[in-house]
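Just below is one structure, and these are the notes that go with it.
Yeah, one chain of the complex is gone here, protein chain that is, but the others are all in their spots.
After this line comes chain A, so read on.
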Amino acid sequence: MTAHHPSEQLLHRYSRGDDDIPADQLWGVESHLESCAPCRGRLAPDPTAQAVWTNLEPLLDRTPQMSRARARWRVHGWVSPAAGPWLAMILLVTAAAVALDRVGFVVGERVSLVVLIAPALPVLGVAASWGRSLDPAHEVTAATPRAGLPLVLRRTVAVLAVVVPGLAAAGVLTGVGFVRWLLPCLAFTVGTLALGTLIGVTRAAVVLIAAWALVIVAPTIAFSRMAVALDPAAAPVWAGLLVAGLAVLAARRMAFARLEVNR
């Protein structure tokens, strides 16, 4: 098929898509092109088509494609894909605490369950967002450029965006003032991350929840009296812990780029 290379003019008409080429010639050109690379090379792009394409390309780039698909990574730019079920559980636990409070179940000397669960809830959410045991994709995530404190903080904000309104609603329903739950809640959130830079987020979550249960919850139940830490007067101490946690976090921020923090 290489004996008769088509003329320049015929090739040009073919590439332009002229529809008045006789069928036998068209067929000849087509089958020749299939087997002759040099002639395929001669098929110079038509200037008109080229001009149309040059104008069209930037528009195509701007046209949203698969817009539905984008929603998912927009959402998960904030909420860790692993945290969904845990956030749902956090809301259920909050609702359960309110329900128990409303039926008159209080611990010790009128200590509402809402106060007792407040610091533990965000800790769970944070562990689910950056911990090895709860986030199956933690290792691939850790190797990406977005891994690091900014992404951790985004995910933490998403957790707080669920926890805080939930607890605020619970506070209104049970009459627990926000001073008594908000600061411990925030201090434990930042504390998990700060301690996490030293021993890993999962371990930090376990340590802090255990410490809260042993030091505050257990004595409150055992001795039927409110722990000093739950008194509104303890607010400056909680605020101090919050600031200390933020300072550790700022100093150790680079640690979040590595896998060790997921432990």
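General observations
In this text, a residue touches a chain if its C-beta (ideal position, glycine included) is under 8 Å from a C-beta of that chain, and two chains touch if they have at least 3 such contacts; residues count from 1.
One rule holds for everything that comes next: contacts and distances are computed from a predicted model.
A chain of the complex is left out here; the name its UniProt entry carries, from "Glycine--tRNA ligase alpha subunit", "ABC transporter ATP-binding protein", "Phosphoribosylformylglycinamidine synthase subunit PurS" or "Spermidine/putrescine transport system permease protein", is "ABC transporter ATP-binding protein". Between the chain not shown and the residues A:Leu11, A:Val98, A:Ala128 or A:Ala257, the one that touches is A:Ala257. Residue-wise, the contact with the chain that is not shown comes from A:Val140, picked out of A:Leu59, A:Val103 or A:Val140. Although one chain is not shown, part of chain A still touches it, namely residues 61-62, 65-66, 69-70, 72-73, 76-77, 81-82, 135-148, 151, 254, 257-260.
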